[in-house]
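Below: the structure, in structure tokens.
Excluded from the complex is one protein chain; the other protein chains are retained at their positions.
Moving on, here comes chain A:
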Amino acid sequence: MLPRMKKAITENPKKLSNLIDLVNLPSTLRDFLGQSQISRLGCFMRVWSYIKANNLQDPNNKNVVNCDDKLRSILLGKPRVELAELPTLIKLHFPKEPK
């Protein structure tokens, strides 16, 4: 028998709402995004397109982002961030998933 498939995120209301519910933003993020509410998914998409639009990926290693001042303000002040840790860093601004 085939193993049971893991449930898709769309079937888990708690996880889903943690991703797509609008959240009131802290001032740093509000300044960066220019709006007072956004979902976690929306925030990730905005930050990622900001990185692409401003060519912030390191030309020698695309896996690394060289933050500009604006980006640094929302990513714990780090000058360089790995793309792999981007979701985790953004998650810090959002309330934790209820257990």
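Odds and ends about this structure:
Here, a contact is a pair of C-beta atoms (placed from the backbone, for glycine too) under 8 Å apart; a residue touches a chain by one contact, two chains touch by 3 or more; residues count from 1.
One rule holds in what follows: contacts and distances are computed from a predicted model.
Missing chain, UniProt name from the options "Vacuolar protein sorting 55 superfamily", "Transcription initiation factor iih tfiih polypeptide 3-related", "RecA family profile 1 domain-containing protein" or "Glycoside hydrolase family 19 catalytic domain-containing protein": "Glycoside hydrolase family 19 catalytic domain-containing protein". When the whole complex is considered, the residue among A:D31, A:D68 or A:E85 that touches the unshown chain is A:E85. Looking at A:K14, A:K62 or A:K96, the residue that reaches the missing chain in the full complex is A:K62. Within the complete assembly, residues 2-3, 5-6, 8-10, 15-16, 19-20, 41, 44-45, 48, 57, 62-63, 82-85, 87-88 of chain A touch the chain that is not shown.
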